[in-house]
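All protein chains but one are shown in place.
Then we have chain A:
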Amino acid sequence: MSTVEEPLYPIALLIDELKNDDIQLRLNSIRRLSTIARALGEERTRKELIPFLSENNDDDDEVLLAMAEELGVFIPYVGGVEHARVLLAPLETLCTVEETCVRDKAVKSLCRIGSQMKENDLVDWFVPLVKRLAAGEWFTARVSACGLFHIAYPSAPEMLKTELRSIYSQLCQDDMPMVRRSAASNLGKFAATVENAHLKAEIMQIFNNLTQDDQDSIRLLAVEGFAALGKLLEPQDCVAHIIPVIVNFSQDKSWRVRYMVANQLYELCEAVGPQPTRTVLVPAYVRLLRDNEAEVRIAAAGKVTKFSQILSPELATHHILPCVKELSSDSSQHVRSALASVIMGMAPVLGKDKRVQARGTNINYLLWDWTDRRSFHSVVVVITVVSMFMLDDATIEQLLPIYLSLLKDEFPDVRLNIISKLDQVNQVVGIDLLSQSLLPAIVELAEDRHWRVRLAIIEYIPLLASQLGVGFFDDKLGILCMQWLQDKVYSIRDAAANNLMRLAEEFGRDWAMEHIIPQVLEMANSPHYLYRMTILRSISILAPVMGSEITCSKLLPVVVNASKDRVANIKFNVAKVLQSLVPIVDKSVSIPISNILDHLFQLVRVAEKTIYPCLVELSEDSDVDVRYFANQGLQSINHATMSS
């Protein structure tokens, strides 16, 4: 680069760039703000760049968002923490814009800067900023202010602290619901910084106001804050102040609020200890498990394990288990599946003694229950409940028939569910006994008319492969894996290609050479161009696993051959695949020194002899896209040879 040129004016450059019509250029220059700052030096950054940014924030939201983000990490460029305050001004303006993500980002950056600032700087500069925003005319400023209190509060002197608390309490009663929501959702963070003495009095009062709010969107945010607050208070205060409110919330008329309680309740149990849990929270939780609204039951059911972990085994057995049984035959399948997904974890919770003890009473009951109801989720649940009670030999005899019939269930979900839990089932029953029934189930799922079912089973194939071993796989599943490559739905074909790659990883190269590659390559001449495309895709995914040698000898010729296809889409995919093959052909870096030259020679040969001419030919194709991708391929080869 020539050294004698016109002098460099970084600010002028930035101004010039920010005036450009092309948003991409404006965005790029903001992204390189740090470069400009470093070129300017700290002092001029403080005196020229930052003021310029403070005044020029009338740009697209995307540019503002980038600016808010960059400024968050700008402290080193303005001369370290003692000058951090200069960054507050531009961010303050960004806190007031309309677009939510810009505001959020600006608040986040302010918090980041504030948490590094010196205490007296916070008092002199940060706190006034928070106060200005909190008094902002338009609601956006006040919404942003709520997220800054937890940074401003700790270092403020007593007087200012009192003022800040009262400002926050006003924000919680703001006219605009948007502000109240923001205040409610940030209250937990703020409360964590407030002294204990004020927590009980003022902060509790603020919370209580929020619990009375007309809007359920605000009450439900308050629930979250309450759980956080509960952890800050002493257990006895928590029992006295928090628990009654939460219990009240658990009967709120809005299901969204109850849903939130169901999600948060177990955290409170941790905070208050066993006694109040038993008397107050367990009944509330049981109520939520039996809520009228399925969404609430889903949330509650999802926490069954976590909740039971906090309780003693007796409590769990007496209060929660009966509900679990009810839920297992819930009318909403989502409730049942929420339960099914966590229920495995309950076994250790109950302890060994309990399992044995409970076994006699529950087992027959549960088994009977199963024959009674055909609802599939209940069955899954029963199975898992049963399996957690007894893990001895006698169990297997009783469980096996259930598993087997589940594999024949009329709902695809049931079969999928069992297959997806195969590793757990394996621990309980042992897979050998199942494999006979497994295959028909898998085959049927593989041909299900819903493609999502097919997709789900494909994704379990590697799990199955690892559990069942290579022998079973070769005989039965190999054909299926090939069939999927010719599915009608793209996602299935794509998943099938990925699946082949994962299988090759699982069982190794030699196996893949025998069981995958020949079959795949055979399909390269399929009459349907979409299937031919799938083969190209499979090749490009398999190549890294198979290594350079096989790629050169087996895969590459097929790809080159495909470059003469009559469909343009195939041809430009060939160009893409060729490009991706170049680094693989070039792969073996760890070869001994003496071989390097040979290797390089060979690489050059492969690239020169096959890939390069093929791309050159494609680059003269009549189709514009084929030419484009071929040229890209050529460029990347040039780069690769240049760097080696």
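Here is the rule we go by: contacts are C-beta pairs under 8 Å (C-beta built on N, C-alpha and C of every residue); 3 or more make two chains touch, one makes a residue touch a chain; residues count from 1.
The rule is short, and it goes like this: contacts and distances are computed from a predicted model.
Asks: Consult the UniProt record of the chain that does not appear here and report its protein name from "Serine/threonine protein phosphatase 2A regulatory subunit", "TBPL2 protein", "Pyruvate dehydrogenase E1 component subunit beta" or "Potassium voltage-gated channel subfamily B member 1".
Replies: Of the names offered in "Serine/threonine protein phosphatase 2A regulatory subunit", "TBPL2 protein", "Pyruvate dehydrogenase E1 component subunit beta" or "Potassium voltage-gated channel subfamily B member 1", the absent chain's UniProt record gives "Serine/threonine protein phosphatase 2A regulatory subunit".
Asks: Which residue from A:Leu18, A:Leu53, A:Ile75 or A:Leu468 sits in contact with the chain not drawn here?
Replies: A:Ile75
Asks: Tell me which of A:Glu48, A:Glu202 or A:Glu295 is the one touching the absent chain.
Replies: Candidates A:Glu48, A:Glu202 or A:Glu295; residue touching the omitted chain: A:Glu295.
Asks: Extract the touching residues of chain A with respect to the undisplayed chain.
Replies: Counting over the whole complex, chain A touches the hidden chain at residues 1, 5, 8, 10, 13, 17, 21, 25, 32, 34-39, 41-42, 60, 73, 75-77, 79-80, 98, 100, 138-139, 176-178, 181, 214, 216-217, 251, 253-256, 292-295, 333-334, 412-413, 450, 452-453.
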